[in-house]
Structures are given as C-alpha cells and as structure tokens.
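To keep things clear, I will list the structure first and then write my remarks on it.
Below is a slice of the complex: some chains, not all, each in place.
Letters are used for the chains, namely A, B and C, taken in the order the chains are written, and counting of residues starts over at 1 for each.
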Amino acid sequence: MAAGQARTAPARPAAFRDPGLAAAQVAEIRRLARRPLRFMEVCGTHTVSIFRHGLRELLPPEVELISGPGCPVCVTDQADIDALVDLAGRPGVRLATFGDLVRVPGGGGSLAEARARGARVEVVYSPMDALALAEARPHETVVFAGVGFETTAPAVAATVIEADRRGLANFALWSAHKVMPPALRALLADPGLRLDGLLCPGHVSTIVGAGAWRGLAADFGIPCVVAGFEPLDVLEAIRRLVLQAVEGRAEADNAYPRAVTEAGNPRALAVMAKVFVPVAARWRGLGEIPASGLALAPAWRALDAAARFDLDVRPAPDPPGCRCGDVLRGRARPPECPHFGRRCTPARPVGPCMVSSEGACSAWYRFGAEGAR
Amino acid sequence: MCLAIPMKVLELETPEGGEGLLPPVAVVDADGIRRRVRLDVVDRVPEVGEFVIVHAGFAIHTLAPGEAEANLELLRQMARAVAGEG
Amino acid sequence: MKRDTPGRILLDHGSGGLAARELVRGLFLRHLGNPLLDELEDSAVLDLAGGRLAFTTDGYVVDPLFFPGGDIGALAIHGTINDLAMRGAAPAALSAAFVLEEGLETAVLDRVAASMGAAAAAAGVPVVTGDTKVVPRGAADRLFVTTAGVGVVPAGVRLGAACIRPGDRILLSGTIGDHGVTVLTRRAGLALEGDLRSDTRPLHRLAAAVLAAAPGGVHAMRDPTRGGLAETLCELAERAGAAMEIEEAAVPVRPAVRAACELLGLDPLYLANEGKCVVVAEPGAAEAVLAAMRATAEGRGAVAIGRVTEGPPGRVEMRTAVGGRRIVPPLAGDPLPRIC
C-alpha cells in the first residue's frame, strides 16, 4: 500500500515532529543559552513553521526569534502588485498566480479586489498550470505572476522554456522574482541591526547550496545555519546557532543535509541563469538593492509581460504608518506597529506583512500569544 | 515561497517528443496523494521508489538513499547525548 | 490603500471566516436582527404550536457539482439535517429551492435530484416543498440549491454556545478536512489525485445518540463546515465568553488529507467538514457521550480533543504535536493553495 509505505518512510514529516526528540533539543538549547540571543529566521516559511508548531513557546526567554525579509509576498513592491492588478483587468488578459499573492494590497487594492471588479485572476499551484491555462484559452493572454526566491525561480524559468518550446504565443511572465544573498548582505550592512545569527532558508539553499552563506558568515561575522522546516529541523538549527554564539564562532553550517548540499542544485541554477538576468530590485522595507531581482533575459523578450504590455509602473508609497520595513529589517516586532491588530488585521491588512500567512505581522496576529486579538 | 515536501516517485514518464536527456515528468505520491511533477530542474533524475522534494509542481532535489534517515538519526543521537548528559 | 470601505463583496465574505462574520454582523444583523437571528446558531429554535421548532437554511453552490463521496444534492440534504440536529432537533421535513442555469444538462439535474432523493430517504427526512427558477445562461454556474429544514426539539433539550461552561470537554466525531480538501483538489488547475473523499453524511442519529447518552450533560453541538474546526471552535468560544484548549495530537487527520494540505500549504483545521460534529459536554458526561458517539457508524472515530477554560473569551489555544503551544485564530480568508 502506497500510503502505508510513504507514512513509514523516513522522509515523511511526522518523524521530524517527535515530541521526545523536541524536548531533548529544547533542553539542550536552554542549557546552552545563558545570555540573550537574537536570531533572524530569514525565510517566511520558517516564520509559519515556528508559529504553527508553537516553537517560540518552547524556547527559553533568552532566545528571541525575529522575522526577516524572506517572505516574497511581503517584500514584493507595491508597484509590482499594481502592475499585476493592471494586467489582470485588461481585456483579453488572464492573470495566473500563486494563491499567496491574491490578497496582497497594492496601491489600488489587491488582486482579489480586482477580480471582484471584473479582472480575471486564476489561482494555480504550479507555473505549469498557467501554461495549461494558456493552451486551454487560445483567445486570451495568460500572464503568470512570477514571485519567489531561488526555490521558485528555476521552476518558473523551466516553464518559460517550455512555453517557448510549445510556441505558446499567448503566455507571458511578469517577473518579480528576487534572490536572497544580496538582500541579506544589504540587511546585515545596516549598522542598526543587532543579530546573533541567521536561520538560513532551507529550500533556497537546496538550490543555491549551503556554501552560499559562507561568505556572509565570514564577511559579517555572523553565525549562519541552514534549517529545514519541520519542528526538529528548526530546533536543531537554533541549537547550532546558540552553540556558535556561545562559543564565539561565526560559521556557515547545514542543519538540513537531507535536502541541501554544499553546492546546491547546478541544473536548477543553470536553467535559472539561462532565463533570468540579475537586476536591481525594490524590496519593501529594504528599498532598492542592486542585483537582487531577476528579470527575463533579452532572449525571452517575447514572453516578457513587461515588454509586451505598455505598463506605467511607478513606485508606490508604503501605506502611512505601516512599519513593515522595520519589521522586515528586524528593527521592530509587529506589535510595536500602531496599526497592528487595530486597523491592520489579516482580514483587512494595511501592510503586506499582514497578508501572507508567512508574513511576520500575520503570523504574530494569528498565532502569537502576545498582543494578539 | 518555499513550501516543499518530499514525495515518492511512483513512475517516470517518457518524454512526448523524445527531446532532452531527461524524462520530464514523474508521478509522485505522498500518503496516497498523487501528482505529476516536472523534472526539468531536479539535481538528479530519481529512480522509481526514491524521494524527491517537490515545490510548485517541480522536483527540486532527489534525496540520496538513506539521507532522510541519516538526518533523523543525527537528531536522535543529539537527543541521546542530551539524555546521557542530563 | 482604499481598503477601509471595500464596497464590494469578495469571495472571502463567503468563507465562513472573519470577513463573513463582519458581513453578517455589520450588515445582515443590522437590518434583519432579532433575538433569534442574533443567536447565529446553526438553527433558530422557536416556540410554536405548543412545541419547540428548529428552523434552518443553507445555500449550496459547491463546484464541482459531483465529487468523490458525494455531490451538491446529498450535501444539501445532509447539511440542513445536520444544522437541525446540532440544535438537538429531530429533523422533520426539508424544502429545496433550485436555481438552474439555462442550458444545464437535464441529466445533471436528474442526477442531483436522484441523489437528494436517496439522501433524504436514507435519512428518513422528506423534502416536502420546493421551488425552481431558471436564469439566463451565464447568470448562474449550472445549479445552486438552497434547502431549509424544520425539526422538533424535544422538551428539555437546550443546546447552544450560550450553554457552554468552563471545564466542559470538547469532543470530535472523527477526522477533519476530508470534505474541504476533496472539493478543493477537484477544481481545475490542481491536478491532484488520491485517496480523498468527502465525509458528507447526516448526523441526526449521532446527535440523538449523544443526547440520549447524557440528558442535560450536553451543552452544544456544531458541525464544523465552512471555516473548519478552527472557525467553529473560535465562534463557540467567542459566543460562550470562554477560552478553549485543544490537543493537536488528538485531532484526527487522514494521512492523504494531511499530505494534500502540506503540498498545498493548507491547514486542515480550517477545511470544511460535512459529516463531522463537535460536541461540548460536561466533564462528567464526556465519557458516556464519547461511548455513545463511537457506537454510531458516523461517530466511530470520535475523540476528546480538549476542554473549555476560563481564559480570555474567544481564545482557542492548541498544544501542538511537537509540544509547543499556539493560538488557533479565526479564519482570515478562504483557504487558497499556496506555495509558501
């Protein structure tokens, strides 16, 4: 029986949620952490995991976890959302997007609101589903909303190649993809940021390799541990960060070896490099960062929604009072924002950090003990 | 943007046009849930019975045999060490 | 951001979560409010003709119309029977009002009506009155059906959020998420296959068994449909003015449901169920109720999942399987497949 086999297979998540092993990890972390330590979980998927499994509750008061810029929805510039809303409302255009993006507010509302006004917005699970949509609707142009980091960009790149191979003239990509290392460098360069370690993103590292963080650890003297997403993965990575911190080390370490190698995934990197070129990109909260975004390379211009449509993309101001930028830079915790839980809630978000379930404000609001509701 | 889960390869489909070196699609399973995933960007073409990590309909990593078990064993050792100490 | 006055109905307003609550409380209750409607229970219970009558309605708009384990017709029969049963009523009769899209294949309607007939017969609750409207092509999505139901509440039975007391035990009749994930994965674009099946079934016999097992000891029953177990508990806690604590490890989720949730970034706590029941019972009655539930086909998998506490009103906390603690917040929006 397939289900039975799979359930007992070592790769299944249940094994990595064992409360006994977790208790052992926690005991070790408690033993080691004798002074206040502040770690940033870079990746939004870590943020969700930490809240969903109630891990903060397990950690000693000395260990503080803050959320970083690793939620692609949160860091997507309002201007990108506005462009997608614009595209989705054009006659003959249908926008395909991951569900994550649907509720993110832009300057003129979210894609959900645009759909309510008549725009065509379709939620897909895979960029390949957007290709299928384009094939099924030859009289429309299907634009895929490309957001995500190194984990997602190769899949989208492969989809672009496949669209080209199939000669699908009615498919286009709006690329708002971003890459992590330049953003982390920009973040760590901020003198106001006090951090004792980085929980490095697990699946980004599957692509870029655990080695990608070595320079960072060395250049900024900060412990970096690649972490998986199951509770035991996260606790193990925290334990290793604590250990480095108390031992005064600043190294790049890999606590997610089953999914991450030193060199990463060269095929994925090659596909990505074939389709995308690095460009400067605006990150919400961090501003423009050189070479931190991915645009379609000139060879793929025919598939580039930015080239194909005449869009007036202008930088949009952040919502007044929203402290998303500070939250994403680790300068403020969500409850310190005046809107948090008042004007800004997951049902009606003011800023992007409240939108995606891996957004720091949303996770705090929904799962947090303090200040919630 | 990095939700990815391990799924077991049930079947490898041969490419339609025969192009490229890889069969582009695998049927994978997680506890009875099946889906076709693309192999375009996987680091190593899996064999039937192996696990791949799946993100957005694409396999992005093939686990080395025993890799997950080794990872877990590492955590178990840590736990035993703590228990031994305590 | 112009978000303060959205001015338009979003899909989230139908999700059974915060937006839906806002619509119900901010708009419907403002215009239509009265003591019975204000209770916002599964059914209204009215004193009528010398007895107590439970009365409820639900619209069914599920897409696709047919899915593993059921279809819109069976759902419409079961859902309304269940809303009656959750107030302790013996369902007596149903109504069915159809909105059909011009061009609907008659065979589809026939199949739906046959399924309703079979479901009504199996439940022993007849459809006694009905209505059919046809709207121009494009003005509806094939077929919607709205059922209403009436039932008799036995003397002495009083169930509802208002009856819940700290210390009460929270029982659940079986696995969660089956219906929600089945329907979601059948929609175009996901291309998931697997051992998924809606749990749609009538719960009036289970409910009767629960009430018989502990007369007076049962305080509330709810079928965790839209918004799932999480939303149901949050609403009950809020209206009870109490907090709740549940154990993640105690909440049964079928492996295929859990796997689909992990693949799609969904939380099974928020997925709809159509044949499951939450029972809140006095601590002393909990064991007897659990035994009675397990003695029925539809409650075979019944478990105790937590208890009502004196914590902040409306707060639902969960001890996670790994040993942590978290809040279980109300649903913020319709669950969508995510890749984060």
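Here, contacts are C-beta pairs under 8 Å (C-beta built on N, C-alpha and C of every residue); 3 or more make two chains touch, one makes a residue touch a chain.
It should be emphasised that the depicted structure is a prediction, and the values quoted were computed from it without experimental measurement.
Peer 1: Write the stoichiometry of the complete assembly in this structure file, using the chain labels as they appear.
Peer 2: A x2, B x2, C x2
Operating definition for what follows: only the chains that are shown with their structure count from here on.
Peer 1: Which of the two pairs, A-C or B-C, is linked by more C-beta contacts?
Peer 2: Spelling it out, more C-beta pairs touch across A-C than across the other pair.
Peer 1: Rounded to the nearest whole Å, what is the centre-to-centre distance of chain A and chain B, using the mean of the C-alpha atoms as each centre?
Peer 2: A distance of 21 Å separates the two centres.
Peer 1: How many Å are there between the centre of chain A and the centre of chain C, using C-alpha atoms for each centre?
Peer 2: Roughly 33 Å separates the two chain centres.
Peer 1: Let me have the rounded angstrom distance from the C-alpha centre of chain B over to the C-alpha centre of chain C, please.
Peer 2: Between these chains, centre-to-centre, one finds 36 Å.
Peer 1: Would you mind listing the residues of chain B that make contact with two or more other chains?
Peer 2: 1-3, 5, 29-32, 55-56
Peer 1: Multi-chain contacts only, two chains or more: what residues does chain A have there?
Peer 2: Residues 3, 6-7, 13, 44-45, 71-73, 98, 100, 125, 129, 148, 152, 232.
Peer 1: Which residues of chain A touch chain C in the complex?
Peer 2: The touching residues are 3, 6-7, 13, 17-19, 22-23, 26, 44-45, 48, 51-58, 71-73, 98-100, 102-103, 105, 107-109, 112-113, 115-117, 122-125, 129, 132-133, 148, 152, 231-232, 319, 345-350, 356-358, 362, 365-369, 372-373.
Peer 1: In their complex, what parts of chain B are in touch with chain A?
Peer 2: Residues in contact with chain A: 1-6, 8, 10, 19, 29-32, 38, 40-43, 51, 53, 55-58, 60-61, 63-64, 66-72, 74-76, 78-79, 82-83, 86.
Peer 1: Once bound in the complex, which stretches of chain B touch chain C?
Peer 2: Chain B residues touching chain C: 1-3, 5, 7, 29-36, 54-56.
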